[in-house]
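Up next, subunit A:
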Amino acid sequence: MHTISTPQEATQALAKRRAWHWLEVVFWLAAAASVFLLPSQHSLLTQIAIWSLFAISLDLILGYAGIVSLGHAAYFGFGAYVAALFAINYTGEPVTGLAVAAVASGLLGLVTSLLVLRGSDLTRLMVTLGIALVMYELANQMSWLTGGADGLTGMPVDPVLGVLPISFRPLNAYGYVLAVLFVLFVVARRIVHSPFGMSLRAIKGNPLRASQIGVPNNLRLIAVYSIAAAYAGIAGALLAQTTPVVSLTYIDFQRSADVLLMLIIGGTGYLYGGIIGSALFLIAQKFIGNVTPQYWEFWIGFALVVIALFARDRGVFSIFERLRNIVGGKTKP
Partner candidate 1 sequence: MGEILRIENLRAGYGEAVVLPDLSLTLEAGQSLALLGRNGMGKTTLVNSIIGVTRRFGGKIILDGKDITALRPDQRALAGIGWVPQERNIFKSLTVTENLTAVATDGKWNVERVFQLFPRLAERRFNLGNQLSGGEQQMLALGRALVLNPKLLLLDEPLEGLAPIIVDELLAAFRRIIRDEKLSAILVEQNAQKILGVTDRAAILERGVIVHEAASSELRKQPEVLEGYLGVGKAKRT
Partner candidate 2 sequence: MNALETIHLEKRFGGIVPTSDVNLVVREGARHALIGPNGAGKTTLINLLTGVLKPSKGRIKLGGEDITVLKPHQRVARGISRTFQINQVFGELSPLESIVFAIGEREHLGTRFWRGFGSDDAIVAEAVAIAKQFGLSDVLTAQTASLPYGKQRQLEIALAIAGKPRVLLLDEPAAGVPEAERHEILEIVAALPQDVTVLLIEHDMDIVFGFADRISVLVEGKLFVEGEPKEIENDPRVRAVYLGERADG
């Protein structure tokens, strides 16, 4: 620790926190290389990229703003259905579909955030869970629109921007999903390193002090909740575009719980946690889940208990903790 006496030093210290670390550059180069180097794993990698985006979306509200959600799949599923219906009724161009899904889910987030703001952590848990359940029931009951329990099929997927066909082309599809993930990651990274992002961390850390500094806490939380919902909607839309059917499993509790788990495994509050967590989760699921579904369920439950027990001591996950400090621009304790 050294004394800072000039504004230049302070500016440098702050700029260093925002700067890209070489590990991050290596990470994204490796991700880009995986498009060409791992052709046999493209479907798994596509899944990882989509879940990563979904987990990043949850990280924005949980890791940065401190809003615990047990129903984040509501926005994921809503985005997926909107993208599918939009493609069926208007155009099958994927990027347009993503934009529409983002706007729709973002609006849903905006409206529902008014419910989520109220009350304690516990109320938030229940309300987010309730929102997802209501969305599930709606999708289930409005089968004339959503296909209900049978799912929604027949969604056309045209070439991306009219040039890059992704239907039945795993390599192209993965490239497309990865590109979307990268762009949205960069955007999220900018947001969390901005004054707005800092105000979220401040609200999470000490809402009382934040409000006495003049931060309109609720407005900021509404904003980030809507952004996160839009992100989740895009993730849902991506899954819809890369799988043949949009079904109720897009919204169910299992999905909300899984994404929370992925994020917790990878660590909250530095954006990469969602990516690392979903990669570990899906790879483990591929191997362990092959044995029997119960086997997988047991071990995932076990992992949760262990993480919860030791998360605070940061024993098992100290590697990610250190990573977070390096690339997340966090102040070292």
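Candidate entries met the following condition: all candidates are chains of the complex that A comes from, given by their letters.
The rule is short, and it goes like this: a residue touches a chain if its C-beta (ideal position, glycine included) is under 8 Å from a C-beta of that chain, and two chains touch if they have at least 3 such contacts; residues count from 1.
Bear in mind that the values here come from a model prediction, so they are computed numbers and not experimental data.
Novice: Out of the numbered options 1 or 2, which touches subunit A in the complex?
Specialist: Selected candidate: 2.
Novice: So in the complex, which bits of subunit A are touching candidate 2?
Specialist: Touch residues, subunit A against candidate 2: 1-7, 9-11, 13-15, 17-18, 190-191, 193-199, 201-202, 205-206, 208-209, 211-217, 220, 223, 330-333.
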